[in-house]
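Taking it in order: structure first as structure tokens, then the write-up.
Some chains omitted; the rest stay in position.
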Amino acid sequence: EYERSKNDSIQDIFHEMIDETVHDQCRDLSLRQMRDVKESLKNESIERVGTSLIVDLVDDCVSKECQAISHKTLQEEETLRDLK
Amino acid sequence: MADYPDRKVRDAQMRATINQKLVETGEKERLKELLRTKLIECGWRDQLKAYCKEVVRQKGLEHITVDDLVAEITPKGRALVPDSVKKELLQRIRTFLAQQSNI
């Protein structure tokens, strides 16, 4: 009876230890995985957004420069024509 | 049948005694640490990590919480613990208790 009780207790503690460790490990893996995926999605988003912001910045700057160059060129050409 | 409640009480006492011994001596933590190490060594953690990734990929990050993920992977985690690791742990518990004089 004593040995049976001891054996059952050992089995219970053994299963409990496995369960606790598996659960802890699963929680740790889940937390890490969620964090890693979030981080990776954030980085991908930053890269896409950064690229698109630069495209817009270049477009905006080119538009403004083209307007300025057009204005200036026309003015210069008109001055030249008037001088002639 | 009559002694059933007594047996339950005795079993609970026995469990408490063994558990106390394991905790007091720090053996429980050592065994858990051994288990963690074995689970890494045998590739269990990597397998489960891959499954974890797959679950997040399938469900989508926005539609899953950490608790959902834990609930999803834990049964698989339990099933994947190799028998050799379980046997070693059980053997270690038995060996430890055999060395204790008053159990």
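Order of writing sets the labels: A and B. Residues in every chain begin at 1.
Here is the rule we go by: a residue touches a chain if its C-beta (ideal position, glycine included) is under 8 Å from a C-beta of that chain, and two chains touch if they have at least 3 such contacts.
If you're wondering where the values come from, they're calculated on a predicted model, not measured in any experiment.
Enquirer: Please count each kind of protein chain across the complete complex and record the totals against the labels shown.
Expert: Chain counts for the entire complex are A x1, B x2.
Here, only the chains that are shown with their structure count from here on.
Enquirer: Mind listing the subunit A positions that touch subunit B in their complex?
Expert: Of all residues in subunit A, those touching subunit B are 1, 5-6, 8-10, 12-14, 17-23, 25-27, 29-31, 33-34, 37-38, 41.
Enquirer: Across the complex, what residues on subunit B touch subunit A?
Expert: Spelled out, the residues of subunit B in touch with subunit A are 7, 10-11, 14-15, 18-19, 22, 28, 31-32, 35-36, 39, 45, 48-49, 52-53, 56, 61, 64, 66, 69-70, 73-74, 77-78, 81, 86, 89-90, 93-94, 97, 103.
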